[in-house]
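A single protein chain has been omitted; all remaining protein chains appear in their positions.
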Amino acid sequence: MKKLLAITASAVVLMGATAVLTGPASAKTFKLGLTAPFTGPFAVWGKQFQQSVEAFQAANGDSVNGNKVEIVYRDAGGPNPAKSKQLAEELVLREKVDMLVGYAFTPNAMAVGKVATQSKTPVIIMNAATGRITRGSEYYVRVSMTLPQMVSPMGPWAVKHGIKSAYVLVSDYAPGHDAEVFFAKNFEKAGGKIVGGARMPLSTTDFSVYVEKALQAKPDALYMFMPAGAPSIAFVNTYAERGLKKAGIKLLGSGETQELFLPNFSDDVIGTFTSFHYTETNNRPQNKALWAALRKTAGPKAVPDIATLAAWDGMTLIYRALKKLGPDAKGMDYVNFMKGQKLESARGPIVIDPDEREVIQNIYIREVRKVNGKLVNVDIETIPMVKDPWKLENPK
Amino acid sequence: MNDPVNSNFENRGPAMANMNISMSPKSLGHLVPWAVAIAFFFLFPERLGQWTEILIWVLFTISMDLALGYAGIVTLGHAAFFGIGAYTAGLMSIHVTGDPIIGMVAATVLAGIAGLITGMLILHTTGVTLLMLTLAIAAMLENWANRATKITGGDDGLQGMELGNLFGIFEFNFFGVTAFWYALGVLFIWFLIAYRIVRSPFGRSIDGIRQNANRMRAIGTPVWWRLVVMYGVSAAMAGSAGALTSYKTEFVGLTVLQLLTSGIVAVMLILGGQKTIYGAFFGAAIYIMVRDTAAETYPFLSEAIIGIMLILVVLFLEDGVMSVPKILRRRPKKAAE
Partner (left out) sequence: MSLVSFLTILLDGLAFGMILFIISVGLTITMGLMRVINLAHGAFAMVGGYVVAILTGDGMNLWLAILIGCTAAGLLGGLAEMTILRPLYRKGEMAQVLLTFGLAFVSISALTEIFGPNPIPVVFPDYMTGQLDIGFRTYPAYRLFLIGVGLVMALCLWYLIDKTLYGARLRAAVDNPNMARAVGMNVSFLFTITFVGGSALAGLGGAIGAGILPLEPFYSLKYVVLFLIVVIVGGEGSFKGSFAAAIAVGLVDTAGKFLIPDVAPYLIYIVVFLLLLWRPNGLLPPKSVA
């Protein structure tokens, strides 16, 4: 038992040392705690956030009116609410951050609501997209998008352009369910008919069975929703491989054809229609500035995506608030300042809805085309200033 | 408090006799982990979240020790019971009552029943077959929970937990003080129960079954039934740990049911040392601290660090951290020879 005591004692010393080594830093500066996945299969989110913030600070300075803005990065790994909440608590208690930012996944964003409310810390959501998140705390402000906002305009547009029936295949997770419901609802409201569909497990890598069923249902279009990257590339390949493209079945989607992943698609993706809030290759001066700033700090091959965009716009709002209120204002003052803010973003104009602390923005219908030998999303229609439909359907 | 299984154990006399937590110098060591836990509370209040997480995982690891360590039930599906506990506690707080004690009892009982039922089905098998069966149960539950969005919230997780105050007084807030003491209290109660079980005649017969089930059967021990009971106790305990995690986070996500969760708890047990109960304290603490420190200092290598730690432990520290004193004691003797 003596040995046990000795070991326990040494363990205590070790823990103490760990705690001291990583203990609190000075709190003179304005601190942001950015939580996102930096490891694991979703590590690209953390990377894009971080590159964006670094590019932003390189372009706009790392201080506002002499107050340094410092970012503390924390790795949530993946969708892991327990971890996310614990990180938020530690960021607030130990790192004494003034705002929590980032959040790629809905469960992780939802899990910090109570911490935000109790510690009066604003949370700037830079991706997580389920409609109801911002109702979870008065301290949430979202600068990214909501899923219903992004997918709803596709239905009416499709009907207007001669698509009368659709088959819906979505990944079986909350964003997929939202996409399924809001596409179908708006498509049917506009006069379209859903002829079938399925929810595919997130782990699906071979889509042939689902696509085969879609082929046999003979719809005018196939609506897809799945995580961008490998799954959607495989899906589009299967869509062509199984002869749906040849049969004239149009492919509809949203974020699948993002610029970041577009070069990895085969040419079968040409002619896919998507509704999205950011066309990375648009010609707005703000967008060109974003590209230039990003490539200056993150290398000539860096490509912005919605994470880059949201982090950039979030930082813009935070800098504005700091300029106006200084670094010592109350959390709710920052939130109140952000309500109703208008911004000429790289994606187009955006407004933060003062009632819901939710971004209002244009949704663009795009078609994938080959321009100068390169696959690119081309804007073919703009649906102006879309409010989150979920909130319209579920008033407070 | 919530001990749905205690009535199964007769012969409390000898068990109590073995539990001499008196103030003799030798048994003073029993107080060390608890003293450390409480000291930590005062020394590093800003790390309370991590510390509470460790306590919860200690409890989960002890439950694994009962199943895997003592009873030799090879399982990669213990997350099933952890998850049942977490979701039960969460759902109770949304639909029935926010009282954390009633929720805890419900979670524990339900997980225990699930353990008894599945145990009855699968405990006639051993080895990899058993491993696959436990894994399949957890995987079925996880996939079901992902599908049943109306009940569980699916991938978004369980929303809207409303917790009442503990004993009607202590609020669960982001400082985590209540969660810490609650976890410590529940852990202590379960620790006493586990400690007593493994030293009871029942526990000894379980030990015998692990070593040689046929011999135990030959001397008339109801092998299958004993294993089922032990599995049920272990499951109930895992359910308590799950409930604690949902109280700490005020949120339940699918992670509680995942294979990785089952894997991590096994890692903690082997790391700390099987069949010791105290090993759980070391295993959980070391794993979580290494993981968090690695994630903060070398985020891109954290998986490799954990992987290497696993390999080294299995190769060189087969019986976990708890065997270190034994190894140290052995070395000098060998040198003397």
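Going by the order they are written in, the chains are A and B; count residues from 1 in each one.
The criterion applied here is as follows: a residue touches a chain if its C-beta (ideal position, glycine included) is under 8 Å from a C-beta of that chain, and two chains touch if they have at least 3 such contacts.
Predicted model only: the values in this text are computed from it and were never measured.
Q: Have a look at B:56, B:139 or B:230 and name the one touching the chain we're not showing.
A: B:139
Q: Which listed residue (B:79, B:266 or B:289) would be found touching the missing chain in the intact complex?
A: The missing chain is touched by B:266.
Q: Which listed residue (B:94, B:177 or B:306) would be found touching the missing chain in the intact complex?
A: B:306
Q: On chain A, what residues meet the omitted chain?
A: Against the left-out chain, chain A lists 39-44, 172, 198-201, 203, 205-206, 208-210, 212-213, 216, 229-230, 234, 241-243, 264.
Q: For chain B, which residues touch the unseen chain?
A: Against the missing chain, chain B presents residues 68, 74, 76, 121-122, 124-125, 127-129, 131-133, 135-137, 139-140, 143-144, 146-147, 259, 263, 266-267, 269-270, 300-304, 306-311, 313-315, 318.
Note that in this section only the chains that are shown with their structure count from here on.
Q: Spell out the residues on chain A that touch chain B in their complex, using ranges where they run on.
A: By the definition above, chain A touches chain B via 1-8, 11-12, 15-16, 18-19, 22, 24, 38-40, 43, 75, 77, 79-82, 85-86, 88-90, 92-94, 106-107, 110-111, 114-115, 118-119, 130, 132, 136, 172-175, 177, 201-202.
Q: Please give the residue numbers of chain B that touch chain A in the complex, ascending.
A: Spelled out, the residues of chain B in touch with chain A are 26-29, 32-33, 36, 39-40, 43-50, 53, 143, 146-147, 149, 153-157, 159, 173-176, 245, 248-256, 278, 282, 285, 289, 293, 295-296, 299-300, 302-303, 321, 324-325, 328-329.
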